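Every protein chain except one is present and positioned as in the full complex.
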Amino acid sequence: MAELSGPLLRTEALSRHFKIGNALSRRILHAVDDVNLTIGSREIVALAGESGSGKSTIARLLAKIYKPTSGEIYFQGRPVSAIRSRRELLQYRGDVPMVFQDPFSSLNPVHRASHGLIRALKLHRPELNAQQREQEAIRALDAVGLTPAAEVLHRYPFELSGGQRQRLGFAQALALRPKLIVADEPVSMLDVSIRIGLLNLMAGLRDDQGVSVLYITHDIASARYVADRLIVMYAGQIAESGPVEDVLAQPRHPYTQLLLSAVPDPRAPLSVGAETDRGEPPKVVDPAPGCRFRWRCPLRIDECDHVTPALRELLPDHQAACHVATAGTLTKAFG
Amino acid sequence: MSMPLSGVTTVGEPVRPGVTGPAKRPATHALARLTRAVRSNRKAAAGTIMLGIFILVSIFPGVIAKDNPGADIYKPRLGLSTSHLLGTTSFGQDMWAQVVYGTRDVLIIAFVVGLATTAIAVIIGVAAAYLGGAWDGTLGVITDILLVIPLFPLLIVITAYAHGASTLVLIVVITATSWSYTARQLRSQALSLRSRDFLEAARVRGERRFYIIVVELIPTMTSLIVASFLTNALYAVLFASSLQFIGLGDPNAQSWGTMLYWAQNEAALQTGQPMWAIAPGFCIAALGAAFALLNYAFDEVGNPALRPVRRNRGKRAR
Partner (left out) sequence: MASVRADAGADPKDYGPAAGAILTVRDLSVEYAMDSGAVAAVDRVSFDLYPGEFLGIVGESGCGKSTLLFAIARLLAPPAAITNGSVAFKGTNMVAMTDKELAPVRWRDLSVVMQSAMNALNPVTSIGAQFKDAMKAHGVTSKEEIAARSAEVLQMVGIDPVHLGSYPHQLSGGMRQRSMIAMALLFTPELVIMDEPTSALDVVAQRSLMVHIKKLQEELHFAVVFVTHDMSLVSHFSERLMVMYAGQVAEYGSTREVFDTPRHPYSVGLLEAFPSIRGERVPLTGIPGRPPDLSQPQHGCWFAPRCPRVMDLCRDTEPDLYQVRDAKVRCLLYTEAERKEADRG
């Protein structure tokens, strides 16, 4: 395989719209609009945002559960829409598997833990015989810390705890020898004391197995803990993107600042936030041009009402989609 | 109250304790689970025993009934006695033999109709739900047409054409008219399961749609499928017997419904031969009850919330 010259995965003006209402209505929900993001090899990129931000839709676009309404996804330089044959599709699915959020509904309750693993191996690594498949399954379970692996293989999902089920989800992805794991809020439904273990596991996968992870979350603190780069989404668009420490230390987009100020941190005094702000992102239906954050933004100017801000590089590798944001001293909107 | 596991923040009611970590008795073979369920649930035990008795009788009728049911060689209208446990009919046939031998016909109808109806309903209902779109539309229309037509009149019309419907005709007719209701039910359940992540996970894994339907989706619907089988078997018994009773069946067949037909024809109740009507009627009711009890029991096994709360005098866990 030729040496990779570009990023592992890149999207170009990726959009996904949904028709809503009854058959006669023509209203269109813009779940994701014009998203350009890149994910490199051996890195964890956190995609953070609240509900309605479009982050789950992006996950499903990358995992080829949805087809883009417009725009393109390039994986290892080649457009994903060009995938036609089943063999190519299987190849992609093996390179970009997905880990789901809900430990209860992501495993089939009537099949043992081995089922998903063995099936994945059968489909993606047909050269293995039954014994080798079992070896690989055990290896995947060991890599995610589910031991004793041979015993776990025979358990049913209801015999595993939430944390164990999520590890099993990662094992199923690992068994495919993936390049990029799309993890859709993998720890949101776990107890707090269990989350760290899973986050450490993801960091371990990056370091030891060279796998990239797209970590989708609404929890900025965990994003900071585990990710190399952070992308903040709002109302279907990217608001800000850059190395995680840079974005958190110097948030350029007012929404990022708002998000950061709202994170409860027992070690810091609470900032109260605007009295009238209900704290909810809008549902984007048939939007007019203009910044989608403008109704909640204290720094709003005239241009924000008419022109949708494009993602601009303000500092090296640090971009924000805001008319007011500059590369100079930080304008504080919140917090 | 629901029973989620440890390590997960729950929504709703308090977490039931004692279900954190692996279960103490890991579920092994499905058969072992089934036997445990039957033994621990009174309704299941009763239903199983009753059904078991009927099955045995249908397979080995000669063991408990010495006479040939069709032989009209005895003195007619005899009362209960040791040589004729239920007496004889007005044609001189032994009623006990008739009831016993009639079991086979009824059970065949019950099981075959139950299986066939459920199989058709599973294929059509689940496929419609999972495939969606045009598939769902066309299959839905077919199902709905059959649903709308009133069932019993349809049965009557069709069997009337058959001029004395044999068991096979009864089976075909009842199956053809009964599958649509179950198909709708299964479609609804499949629709609700469709959004479960594990199906999406199978898709992302690269499984084909057919595989997902058969291996991932249908096995999670077993309790509804089994319940459908039991319900359809029950209704098959009732419909078949009713059709035979009103004379649309084969009057020479050995079956409980035909017994009722002849009993009615010969005015059994008015002429002092109540057993002729009561015996088959009781058997129909008993078989129906067996299926119904098993159905209740399955509900409880499948949904622990429906189980009767038993006061437990066990010692404290700590």
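A and B label the chains in the order they appear, each numbered from 1.
As a working rule, a residue touches a chain if its C-beta (ideal position, glycine included) is under 8 Å from a C-beta of that chain, and two chains touch if they have at least 3 such contacts.
Note that the coordinates shown come from a computational prediction; the quantities given were computed from them, not determined experimentally.
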| item | value |
| --- | --- |
| Of A:L259, A:V284, A:C297 or A:C322, the residue in touch with the unshown chain | A:L259 |
| Residue in contact with the excluded chain [from A:I20, A:A221 or A:V285] | A:A221 |
| From A:V110, A:I196, A:L299 or A:L315, residue that would touch the chain that is not displayed | A:I196 |
| Selected from A:S15, A:S114 or A:S161 as touching the chain missing from the view | A:S161 |
| Residues of chain A in contact with the chain not shown | 50-51, 161, 163, 191-197, 199-200, 218-222, 224-225, 245, 248, 258-260, 262-270, 272-273, 277-281 |
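The definition used in the following text is that only the chains that are shown with their structure count from here on.
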| item | value |
| --- | --- |
| Whole-Å gap separating chain A and chain B, where each centre is the average of the chain's CA atoms | 48 |
| Chain B - residues contacting chain A, complex | 4-9, 20-23, 26-27, 196-198, 200-207, 216, 219-220, 222 |
| Chain A residues touching chain B - in the complex, by the definition given at the top | 63-65, 89-90, 93-94, 97-98, 100-111, 116, 119-120, 123-124, 155-156, 158-164, 169, 172, 189-191, 194 |
